[in-house]
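For this depiction, one protein chain was excluded, whereas all remaining protein chains were kept in their positions.
So, chain A:
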């Protein structure tokens, strides 16, 4: 094991000792900022990790890097999240109910910043338990230290494998599944509080977006070129512009007009009216017949070649 190189493709290799025989390897690099992520991932004190253990929790990573310095937060799998999750906190790995409420929580402050409406109703979260969340093996994470010196220390200290700290707060194995089972079945009043507040939030947002929309009811939608947008209305046929015929749903979907209009013309000529039509038809029938025959012949030849016709 002494032959393990200390860095790979610019990543520092951090060995973790799982047991006396098994060693896991983290690949670490100081995070190089991208324009859009600057706010969340401060350059200089963010460590980018690859091949994080699938069951690692934030606490475990914090403990693992304790010797190099204090960790501010850990963000798992940053890259696969969509951009609007940027300002979410690091809890998104903590099971879905957390994700749910944090999701709701992080969306609204952003909008508030812009429009400054009256306070939005807050979602009452479901009771959460500390649970592990298993990620795909070989995934990545960001560890943000409090200061840049800790980062340097973390990258420097690669010499000997350190043991993987095991957080006792989040159960693992059988206990994990029991806890998960229980946490998925919260008390009924908690469910009600959560559902009610979520719906309230939805209604609030709906009202807000109506208010925010630059189109008012009954006003035409005019784009910058001066064209009025005419669409089909709601369930009762209201159109936004009003009074203008709009293409049918069928047309919208397929781009075809109703079938009875166009087809009338095409049908005018009878099929077997002229002798040549009949002749043509018969000829093509015969040619078709012959073609099929030849096809079958080829098929059977092929089967014959595969020695399929030896019944026994």
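Here is the rule we use: a residue touches a chain if its C-beta (ideal position, glycine included) is under 8 Å from a C-beta of that chain, and two chains touch if they have at least 3 such contacts; residues count from 1.
Rule of thumb we're sticking to: contacts and distances are computed from a predicted model.
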Hidden chain of the complex, named as in its UniProt record, picked from "RNA-binding protein 48", "UDP-N-acetylglucosamine transferase subunit ALG13", "U3 small nucleolar RNA-associated protein 22" or "Translation initiation factor eIF2B subunit beta": "U3 small nucleolar RNA-associated protein 22"
Field: Residue of A:40, A:61, A:75 or A:126 in touch with the missing chain, whole complex considered
entry: A:126
Task: Quick one: say which of A:67, A:212 or A:308 touches the chain that got left out.
output: A:308
Query: Where does chain A touch the missing chain, residue by residue?
result: 3-5, 7-9, 11, 13, 18-19, 21-25, 27, 50-51, 53-55, 79-82, 92, 95-97, 99-100, 103, 126, 134-138, 140, 172-175, 177-178, 180-181, 184-186, 188, 191-192, 194-196, 198-199, 202, 206, 231, 235, 247, 251-253, 255, 275-276, 278-279, 282-283, 285-287, 289-290, 292-293, 296-297, 299-300, 303-304, 308-312
